[in-house]
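Since the structure comes first, as structure tokens, the remarks are kept for the end.
A single protein chain has been removed from this complex, and every other one stays in its place.
Note that the chains are named A and B in the order they appear, and that numbering of residues resets to 1 at the start of each chain.
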Amino acid sequence: MTAYLLKRLLIGMVTLGVASVVVFLMLEVVPGDPARLMLGMNASDAQVELLRDQMGLNQPLVVRYLTWAGGLLSLDFGKSYTYSVPVIDLIKERLVVSFPLAIIALTLSTLIAIPVGLFAAARRGKAADTAAMAVAQVGVAMPNFWFALLLVYVFAVWLRLVPAGGFPGWGNGVWPALKALILPAMALALPQAAILARVTRAALIEVLSEDYIRTARAKGMPMRAVLWRHALRNAMIPVLTIMGLQFAFLLAGTIIIENVFYLPGLGRLVFQAITQRDLIVVESVVMLLVAAVVVVNLLVDLSYAVVDPRLRTRQ
Amino acid sequence: MSDAAPHREETFGDLVGRALANRSFVIGLFITLVVAGMALVSFFWTPFDVTRLIVADRMQPPSAAHWFGTDHFGRDVLSMIMLGARNSIAVALVAVVIGMGIGVPLGCWAAARGGWIDEALMRFNDVVFAFPALLSAIMITAVFGPSAVNAIIAIGIFNIPVFARVARAGALSIWPREYILAARAAGKNKTRITIEHILPNIANLLLVQGTIQFALGILAEAALSYVGLGTQPPMPSWGRMLFDAQTLMMVAPWLALFPGCAILLTVLGLNLLGDGISDIFDPRARRRI
Partner (left out) sequence: MSLLAIEKLSLKIGSLPILRDIDLSIAPGEVLGLVGESGSGKSMTALAIMQLAPASARAKGRITFDGTDILGASEQQMCALRGDDIGMIFQEPMTALNPVKTIGEQVAEGIRWHTRASRAEAEERAKKILDRVGLPEQKFALSRYPHELSGGQRQRVAIAIACALKPKLLIADEPTTALDVVLQAQILDLLKELVSENKMSLLFISHDLAVVTDMADRITILRQGTVIATGDTAQTLSEANHPYTRQLALASTHVPARVKPHVDNTGADNLLEVSNITREYPGRRRSLFSRSEPVRAVDNVSLTMKPGASVALVGRSGCGKSTLARMILALDTPTSGAIKFRGMSITGRSEADLKPARRNMQVVFQDPYGSFDPRHTVERLVAEPLHLLERRPDRKERRNMVARALHEVGLSRSDMEKYPHEFSGGQRQRLSIARAIITRPKLIVADEPVSALDVSIRAQILDLFAELNHKLGVAYLFITHDLTVARAITDDVLIMHEGRIVERGKTAQVLDQPTSEAAQALVSAAPDLHRAIARRLQEQG
């Protein structure tokens, strides 16, 4: 098992390395000079040249990459071109919004999807199953930002239960902050829950046709007990895979959703940075999210090994 | 142990019969054809000319003249949705073609060669998958400038590993079959076996994945246009229409309703179609999402 996990860890690290090169090169080719951007249009060429030297922009590509990548490892992402503050501070400030949002959404999605999947699989082919899957089918097709608009319309504009957007900050109490995150989290979670519920159901149905399910039933266990004790754990393997993939999806989703709800999270930060050509901020946020995906995939690999004993001894 | 009835697999007639009996397939095909038809018609005719802004007609609720109402520039929403369909389909379709065109050969090649080539391709896939697709599409369009073409490229790139993975997995399940061994014993090389035996046998998997990626492409294009990084005005796009509608939602909710429904229906239709196809070809195969 350690060999398996070490291999996955190695792959994760290589992935991060390659990703950093890709991100770095991509932003290298962007037109525009950061130094000029920081100094504004009125700056003289000499001033710009001086700043370029200070920022290390005149050094060879490889040196610049290594400096940047080395910085990443020590969480020193450099200074924002437009705000002239360390990028890490900007990120920290925004992460307190985005991170809870992603976690709430993932939890919500899982809590909804797995029971629904179980319920539908246990009643396969019956009306309840058909209805649940029809709703899920619509959920899968729902663009999350449009769903967000509908939620705002219903719960904020019409029922006035929650604010339509903005974020009061955690300093003013947990409840107002959470309240501001409820709708965005639902907008993110429900379409994902629809996908996950379908996967859970399909995985369970697949497992239920296995020979060992028949063995378990031949022992005299009723269908319900077989579903819980034998089917669920085997069906978790594809479900975990999808949950891992969904995390990446959720992260990207937060970027869009934060814009719908005017939440001061990473997504807003990225968009502001893009419009202001503050590329170092874009680079850093992208790398941070890629790292998050890699870490989550490692956790998924780890959970495979927990669920499936074959992985623990193989290799 | 078998010599009873011959194994009944599909003949073409059976296939058509099963297709018509499959509810998902029929509904999905219907919706898809309606949307595609709308897009085609928009080349020749739309109810109103959306390039002309008629301020007098602005913000009209749905009526007999304007079925879906008008926007803040007085443009007819139905006409815009028709043009948007063309745009969405074009972007998603080309992105699928890019993904299939590069991904499928890569996946088949990896499966046929195995060894380090296979390993390298899978690791490359890991890298691409580590970038949240939409985030990277945002990055690409941000770097190279927002436009429909860049949106296509951004979405297409992320289709490549998906198709590579599906093709590889499908091919790997075909390679150990005895008929492949028989073909090898008949002296056929790997390229020929891939073309003659592997591709026809994974075509249904690829078709199903194609409809899924098509649907995801439409969602992605809408999201990109919504944040202003996809199709640029004045060309109408569903995502952009939703962005414009957001600030007007209190006064003109129909502006947000109809484009959203258009996206939802199109994606729903494609997903149903994909479900249907996978059921028809292999009733046992459960669809991966």
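Everything below uses one rule, namely that a residue touches a chain if its C-beta (ideal position, glycine included) is under 8 Å from a C-beta of that chain, and two chains touch if they have at least 3 such contacts.
These numbers come from a predicted model, not from an experiment.
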item	value
Full-complex contact with the absent chain, from A:N234, A:N259 or A:S284	A:N234
Interface with the unshown chain - residue positions in chain A	2-3, 6-7, 10, 210-212, 214-223, 225, 229-230, 233-234, 307-310, 313-315
Contact footprint on chain B, counting only the chain that is left out	1-9, 11, 177-179, 181-189, 196-197, 200-201
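In this text, only the chains that are shown with their structure count from here on.
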item	value
Chain A and chain B: spacing of chain centres that average the CA atoms, whole Å	22
Chain A-facing residues of chain B, complex	123, 126-127, 129-136, 138-140, 142-143, 215, 219, 222-223, 226-227, 242, 245-246, 249-250, 253, 256, 259-260, 263-265, 267-268, 271-272, 286-289
Sites on chain A touched by chain B in the complex	11, 14-16, 18-19, 22-23, 26-27, 29-30, 137-138, 140-143, 145-146, 149-150, 152-153, 157, 195, 198-199, 202-203, 205-206, 238, 242, 245, 248-249, 251-253, 255-256, 259-260, 270-271, 274, 282, 286, 289-290, 293-294, 297
